[in-house]
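Heads up, one of the protein chains got dropped from this complex, but the rest are sitting where they should.
And then chain A:
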Amino acid sequence: MELLSPEGLRIDGRRANELRRITCKPSVLKNADGSAYFEQGNTKVLAAVYGPRQPQLKSQTAHDRAVIRVEFNVAPFSSSERKKRSRFEKYGNLRILEIATSIKQTFEPVIISTVYPRSEIAIYLHLLQDDGGNIQTCINAATLALIDAGIAMTDYVCACSAGYIDETPVLDLNHIEESSYETPDLTMAVMPRSEKILLLQMESRLQIGRLEDTLALAKAGCGQIHELMDKAVRDNTLDLVHKYTN
């Protein structure tokens, strides 16, 4: 399949360094302490944050800091092939556990957990529709939900993916590009202000000389996402201020 047309356009009509359309909205769920909806192209994620609260499991308590829990849930109708609903697959699905763990490890250095000793911060992520780039969308949604919950953090966490198609570095891969065997792709999460990298995942082969370009492109993508997220947070806060003052 032709992933990049001779004119340099991708399968969904984007340019190589163009993000998919992003819609994000904090404070969408009433029951959660913080929540956010994040849509990146056709990938849709809902995040809810509960906490800091009393840990549900006594054994998972730390006396000097908050424990972070991440649950990642994939709706059965989210992808083009329905996930089989056997017990083994659903609760022992290693891929899902792996994603949850990597998201947890991404947020552990950013959340100032020492201000909430003996408590738990639970992040629930729900993938409603999957069109590639689940991890990045989940991380972005979780950041907005954590900010909405008022959890102390040192910075935003913005994630983006990038890959390489036919000698061209491309930003923000969709499902078709991601599932093609020849396309190497990496996911990166950064703190935009200090530009520190929190997560870098790549599970395919990439020529070492091309790594630099791909990283730079992913980082630029993170910067763009940061602006959008910051705007969403500011708009939401202003909206709240207006509601309280009027």
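In the analysis below, contacts are C-beta pairs under 8 Å (C-beta built on N, C-alpha and C of every residue); 3 or more make two chains touch, one makes a residue touch a chain; residues count from 1.
Methods note: contacts and distances are computed from a predicted model.
The complex includes a chain that is not drawn, and of the options "Vps45p", "Ribosomal RNA-processing protein 43", "Protein FAM114A2-like" or "NADH dehydrogenase [ubiquinone] 1 beta subcomplex subunit 9" the UniProt name matching it is "Ribosomal RNA-processing protein 43". Only one of A:Ala16, A:Val67 or A:Ala122 touches the absent chain when the whole complex is considered: A:Ala122.
Among A:Asn42, A:Ser119 or A:Ser180, the one in contact with the hidden chain is A:Asn42.
Listed residues A:Ile11, A:Leu29 or A:Leu215: the one in touch with the omitted chain is A:Leu29. Residue A:Gln56 is the one among A:Thr23, A:Gln56 or A:Ser204 that touches the chain missing from this view. Although one chain is not shown, part of chain A still touches it, namely residues 29-32, 42, 44, 46, 48, 50, 53, 56, 71, 73, 75-80, 82, 85, 87, 91, 122, 124-126, 128-131.
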